[in-house]
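Right, I'll just put the structure down here and ask away after.
A selection of the complex's chains, in situ.
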Amino acid sequence: MHRVNAEMKSCIEECLRCYQTCLSTAMGHCLEIGDQHTEPKHFSLIMACAEICRTSAHVMLIGSELHKRTCRLCAEICAQCAADCERIGEMKDCVDACRHCAESCQKMAA
Amino acid sequence: MHRVNAEMKSCIEECLRCYQTCLSTAMGHCLEIGDQHTEPKHFSLIMACAEICRTSAHVMLIGSELHKRTCRLCAEICAQCAADCERIGEMKDCVDACRHCAESCQKMAA
Amino acid sequence: MHRVNAEMKSCIEECLRCYQTCLSTAMGHCLEIGDQHTEPKHFSLIMACAEICRTSAHVMLIGSELHKRTCRLCAEICAQCAADCERIGEMKDCVDACRHCAESCQKMAA
């Protein structure tokens, strides 16, 4: 990709991976199981996490210096989503994707 | 809309109006005029502003409590975009939309 | 908005209204009621409808001639979403927003 250094390229990948995992987990796993998995507090958090990850990648791809701020917010929300997925259980992929994305975004935001 | 109070409804409208104005100004006005209007610093800022406004509305529509954080970030970026559009000139609609959106998001974030 | 005529401006408004209605209905009304409302077939349709409406508006705002094709697809999907919301019931706002959007997109696609 044009003018995107290795560290940013890796962060874009983590954001898009976390976006994919959160969205497919919510719409597949959570909807199917129901119960705690579709309680509005959890379901809206995982969907909001998918959206902010998608946007964080987008702002890096646009080449804007604002990516530091979107990455910082993304890191916070991913950490919160990881904790909530862990609390409910049975969503190890989502916990891992959120943690890796949070770590990568934290570095980009520094 | 379901469970969206009047103040939030108004903020969603401002975010979507600012998103529309930033995106159509960049892709219409800025691309046509060129020069300062397509310098990467300005063009990437107005495109990133469009994206964060779109996302800020989305997180409110999802019904997530995280909207306070996305609104706060949206307010900051809109203020920065308004200032840059004013610096370059000939973008009064965009300056106004960004200022109104920043004000509305600031209230939601409080 | 720059270079957007009255008919297109109206279609963008309908798309964004339908996007808002579908997304807030799914994440508010449907999640809360559960049962038929969160069956994957219905829930994924209303979420996909929200996404294509969002994109249809975006392509018009970008100023691309491709908007005729995204509007045609949006009209088809909105009609399908309206029918499914009517089948399940208790979603009159969503049925109306989808029908109005379908009609407006059909005209733009012509």
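Order as written gives the chain letters A, B and C; numbering starts at 1 within each chain.
Basically, contacts are C-beta pairs under 8 Å (C-beta built on N, C-alpha and C of every residue); 3 or more make two chains touch, one makes a residue touch a chain.
On a predicted model such as this, the values are computed, not experimentally measured, just so you know.
**Student:** In this structure file, how many copies does the full complex comprise, given 3 in place?
**Tutor:** Whole-complex copy count for this file comes out at 4.
Quick note on the criterion: only the chains that are shown with their structure count from here on.
**Student:** Taking each chain's centre as the mean position of its Cα atoms, how many Å separate chain A from chain C?
**Tutor:** The separation of the two C-alpha centroids amounts to 26 Å.
**Student:** Which positions in chain B are in touch with at least two other chains?
**Tutor:** Those would be 54, 58, 62-63.
**Student:** Report the residues of chain A in contact with chain C in the complex, numbered from low to high.
**Tutor:** So the residues of chain A touching chain C come out as 27, 31-32, 34, 38, 40, 43-44, 47.
**Student:** Which residues, counting only chain B, touch chain C once they are in their complex?
**Tutor:** So the residues of chain B touching chain C come out as 1-4, 12, 16, 20-21, 23-25, 27-29, 54, 57-58, 61-63, 93.
**Student:** Can you tell me which positions in chain A touch chain B when the two form their complex?
**Tutor:** Against chain B, the touching part of chain A is residues 40-41, 44-45, 47-48, 51-52, 54-55, 58-59, 62-66, 69-70, 73, 76-77, 80.
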